[in-house]
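A single protein chain has been omitted from the complex, and every remaining protein chain is retained in its original position.
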Amino acid sequence: MESIVQALAGIVGKPYVSASAEERYFYGRDPGLMPAHAPDYVVLPRSVEEIQAIVRLAGREKIPLVPMGAGMSLSGLVIPQRGGIVLDMKRMDGILKVNEAARYAVVEGGTSTGKLHAHLNRYYPRLRFSTPDSPAAATVAANVMIHGQGRLTQQQGFNSDMVSGLEVVLPSGELCRIGSCALSDDWFSKGPPLPDLSGLFLGWFGATGILTKVGIKLYPRKKMRDVEIFITDSPDFVPGILYELTHTEMAEDINIFAQPLPLIFSGNHHIVIYFTGDSAEEMEFKKRTLFHALDGFIKSKDGGFMTVGEGMKKTLLDMPQRSATTFADVTKGGGFEYSGPIVPIDRYPQCSRKLDELAVKYDLKYHATARIIDKGHAMMFAFSFTFNRADADMLNRTRMALSEASEYALSIGGLFWKPTLDEQRIALEKMDPQTARLMKRIKEELDPQGIMNPGNWEGI
Amino acid sequence: MYQLKFDEKRCLACPDGACLVQCQYLKYEADPARKEMVKIFRGEDSPVLQDCVTCYACEEYCKRGNHPFYLINERRENKGILTAPRAITRQWIHIGEPKGKYELGRIGKIALSFGFMPQLKEITKGRLFDDVMPSYFFGQEFFCNVVYIHFANTKVFKERLPVVIENIHKLGVEEVVFLHDECYAAFTSLAPAYGMEVPFKSVHYFEYLYNRLTALKDLIRPLNVKVVYQRPCSNRLCGDSHLFVRKIMDRIGATLVQRTYQDETALCCGSIFRAMYGYDLMADVQGRNLEDMAQSGAEYCIFNCHGCMNALSPLVAARGMTPLHLIDLCRMAIGETPEGGR
Partner (left out) sequence: MKYAEILHRCFRCGYCKFTLDYENFNCPPYRKYRFDTFAPGGRMWLIRAWLNGEIENSERFQEILYSCATCGNCVEHCAFTFRENLVDIFIAAREEMVNGGRIPPPVRDYFKAISIHGNPYNLPAAQRSSWAADLPVQPYDGQEYLFYVGCVGSYDERGRKIAQAVSRNLIRAGVSFGILGEREPCDGNEVRVLGESGLFEYLAETNIALFRQLGVRKIITLDPHAFNAFRKEYPAFGGDFEVLHYSQVFSRLIESGNLKPGNFAARVTFHDACYLGRHGGEYEAPRNILRAIPGVELVEMRQNRANALCCGGGGGNFFTDILGGEGDSPSRIRVRQALETGAEILVVSCPQCAKMLEDAIKAEGLDGRLTVADAGELLDASLRGH
C-alpha cells in the first residue's frame, strides 16, 4: 500500500495522491443510488505523461483504474467496484485550442462543460457546443464517453456524434490518436473517411482507455434565443406533435416534461421548443413556422401554446439548466436519479404511462423529461424520481422503481443510457451473441488484464 | 344552481342587434344578428358558437341589459364546443385552484384587491395608495375566476365565485378597490348576471385613482406626454369605467391620443388568442393594434392589465414606445419614480 502511494506520489506529486479515509469515503460513492465501494487511492494527474505512468503502474501491479470527471452520471459508473485507483481528471482542465473557421475545440480530459461554455461565451460569441444540462462541473470527456445529449442534440445527434477527434491513453500505457488528428494537427473528424475507431472508446465508460484530449465540434451561435411551450393533455398526441415540429427544422432543442407538481403542470405534457436567430425577423419567421406546424392540433383542441412567464423563461433559457439539478431537493432530500433509456419517439405514450404507474406503485415524487435526438430518430426518456437521502426506505423504493423502469424500456425496444452494471449485464444478455462476443474480444484485446474500470461491459 | 339572467324578449325587440353587428370578428347585419341571438338562447346551433373568439366586447355592445357573451359561453358549455385546447383550460383551472397561500395585509374597512396578479403588489406603492395600504388581499382564495368564460366554461366560476365572495366578506371589508378589471367585473357584472349576492361595495381602481389624484393635485406636475392606452378584454365587463382613463390623463397632464382601436373598438392583446387559436389571429390583431399605436405618435403605451402588458410590452418597445402601467404613469406625475418607469 505505502509503496503504491509513494510510487503514485512520485508520478503526480505528493499533494495529489490520497489514500486517506476522507477521499476514500467520498470517491467511493456518487450522488445516485448504487452501493458504495471505496477506492484504495485517489489520484489527481496533471498531464498525459502522468496518466501514462499511472496506467503502466496499475498494469504492473494489476490495480484497477477508474477515470472520473465530476461523477455526475449517477448510475455508479465512477464507483470503483473493485477498489484500486480513482483518477480524478479535473486538474486536466485546459482548453487547448479553438479552431474558429473549422468550428471545433480541443479540450483536455477533465475540462468541465461549464468552463468550455464560459470560454466560448467570452472569446467566441459566434460559436457554441452542445451544452448538456448536467451540473456545470460535468466534464466534456465523460459526457461524450457516456453518449450524452445537449442543446444541439435535436439537430446534430448525440454529443458523442459531435466528437471530432480523441487522444487516448490505452490500457497498455501507449498514447493513441483517433481521427484526423492521427494524421495531422487538425481535429475536424473523428474517423471518416477512414475507419472510425472512436467506437472502440466512446460508450465504454473508460473500460478501454482514458481520454486525455477530446475534439468537439462547435456550431453557429445565433444572437437571440427564445423558448415556447406547447402543451397537450394526452401522451398519445406527443409523437405526432414531435413529428411536425422536427419537420420544420426550425427548432434548436426540443424537450418534454410532464410532472404532477406543482399543480400548474399536472395532467399535461409540455413540449418545450427552443429556437434561435440572428434577427427579429428570423426569430419571428421560426416562431411562425413552429406555431403553424401545430395548427392542426390547436384546431382540434388537442394542444396549445401556453404563456411562458418571464421567470419561467429565464429558468428554461439558462445553460446549463440549474433547475434540472434542483429537482434533487423537491423532497428536501438531496437526491434524484433517473433511468433514461433511449427510445424511438413513438414510445413516448407507453413510457409516460409506465412512469405514472411506477410513481403510484412505489409512492415517489417524479417527473418525466425527454430530449429529442437527431430530429426525432429517438428520444431520451427519463423516468426521474427524487428521493430523500436520509430515508432508507425511500432509497429502496426508488431503486426498485428505477430498475423496473429500465427493464420496461428494454422490453419495448429501448436502449439503456449510461447503464448501471446490472443494466449492462442485462443488455449483454439480450444482445445478439455475435455482437456481445465482438465486444468481449475488443475489451480483451485492449485491456487483457481487465484493470480498466472493471465490472463494466464484462460478464459474457 | 345559478342561472344566467337573459331576456329573449329584449332581443326580439332589439333595434340594432349591436352585439353581433359591432363584433370585430364576426360579420352580421342587424336582423340576422338578433335572430342568431334568439337561436342561441333557444339552444339551437349557431355558427356564432363556433366562430366567436371570446373577446367579451358584445357584453358592452348590448345596451339592453342582456348578456350575449355570457349566453354564448353557457351554450358552448352545454354543447361541449371548446374554445381553448383542453390542456390550456386544464392548466388555467389548476392555476386558479386555492392552495392556502393567500396573503393578507392589515385589512381595514376599505381594502385593495390584487386578485391573483402578483405584479399588482409591486406597483401599488407610494402616495397614491397610502390612503388604503397596507389593507390588501391577494391569492387564489380571492381570485375571481372570470377568466374561465374564455374557455366555454361556467362550472368553475359557479363553484368558486360564491366561495370567493364569502372569503372577501369574511375579511369584514365594506368596500373593495379592485385593481384587476376581471375581478371588478366578477362582482359587478358576472355575479349579478347569475343572481349571486355581493355583500360589499366594489370600486374600480380607475375611480379610486382619479379621486386620489384629485386629492393630491398639488403634487402633480403635468407630464406633457402623448400616450395610447391598451384596453383589456375584461374592461368590456366593467361598465363605463374606461371613461376614467381620459379623465385621469387630463388630470396628470398627459394626452390620450386619438386612434382607431380604442374604447368600443379596442383590440385584444392577443395572448388569449395565441393560446386558443394559434399564431394567425394573434399576429393579425397584434399587428393592426401596434401599427395603429405607432401611427398615433404616442411616447407611452399605458396598460391596465398585466396580461396585456406581458404580451405587448416587447412589441410596443420595438416600436419605440415605452410600455408602462397606468398606475406607474400616475406615480410619475406626482414626482415618484416607479420601478417600471426607470
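For reference, chains read A and B in written order, and residue numbers begin at 1 within each chain.
The rule is short, and it goes like this: a contact is a pair of C-beta atoms (placed from the backbone, for glycine too) under 8 Å apart; a residue touches a chain by one contact, two chains touch by 3 or more.
None of these values were measured; they are calculated from a predicted model.
A.B. asks: Would you mind listing the shown chains in contact with the chain that isn't displayed?
C.D. replies: Hidden chain contacts in the full assembly come out as A.
A.B. asks: Write down which of A:172, A:289, A:325 or A:403 is the residue touching the left-out chain.
C.D. replies: Hidden-chain contact among the options goes to A:325.
A.B. asks: Just name the one of A:37, A:56 or A:91 that touches the chain not displayed here.
C.D. replies: Touching the chain that is not displayed is residue A:91.
A.B. asks: What residues on subunit A make contact with the chain left out of this view?
C.D. replies: Counting over the whole complex, subunit A touches the hidden chain at residues 15-16, 18, 20-23, 25-27, 31, 42, 44, 70-72, 88, 90-91, 112, 114-115, 117-119, 121-122, 135-137, 322, 325-326, 328-329, 332-336, 388-390.
Heads up, the rule we're going with is that only the chains that are shown with their structure count from here on.
A.B. asks: Give every residue of subunit A touching subunit B within the complex, in rising order.
C.D. replies: These residues of subunit A touch subunit B: 231-233, 263-269, 280, 287-288, 291-292, 294-295, 297-298, 301-307, 309-310.
A.B. asks: Contact residues on subunit B for subunit A in the complex?
C.D. replies: That would be residues 82, 84-88, 90-91, 94-95, 97, 99, 271, 274-279, 283, 310, 318 of subunit B.
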